[in-house]
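Can you read through this structure? Questions will come right after.
Note that this complex is displayed minus one protein chain, with the remaining chains in position.
== subunit A ==
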Amino acid sequence: MTAAAGAAVAWRPPRSCEDYWSEWKHCKSLWNRFHHYYAFGTSLTCRQWKADYEACREWEKESSAEAKELLQQSERARVAEQNKFAPVWQLRQKPPDDWYLPLDHSKPQDS
């Protein structure tokens, strides 16, 4: 049987393993810790990035369902964290109509 049109592409980790590694390194850096404390007043835990990196490597080696599940859960939690609060405004479906309109150089009192 042939694959149906629009068949799903094979799953892969949301980020490359190199990305997880560099996020972990970046998270642990003194600069980042300093600025996290400056912004949030709390200390930072970077363990999740490391766990994600290991799960990513696990997936690359053995395509284990467990690694996939771990990664998906971790990233979904990150997205949920970013969407904790309801937005103040409504998002657009398309850019503003007048973004490219030429400027009107006459004074506004003119019609």
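Quick note on the criterion: contacts are C-beta pairs under 8 Å (C-beta built on N, C-alpha and C of every residue); 3 or more make two chains touch, one makes a residue touch a chain; residues count from 1.
Quick note on the criterion: contacts and distances are computed from a predicted model.
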Name of the absent chain as recorded in UniProt (options "Thioredoxin-like protein 4B", "Pyruvate dehydrogenase E1 component subunit beta", "Mitochondrial inner membrane protease ATP23" or "Ubiquitin-related modifier 1"): "Mitochondrial inner membrane protease ATP23"
Interface with the undisplayed chain - residues on subunit A: 9, 11-16, 19, 22-23, 26, 31-32, 34-35, 37-41, 72, 75-76, 79, 82, 84-92, 94-96, 98-111
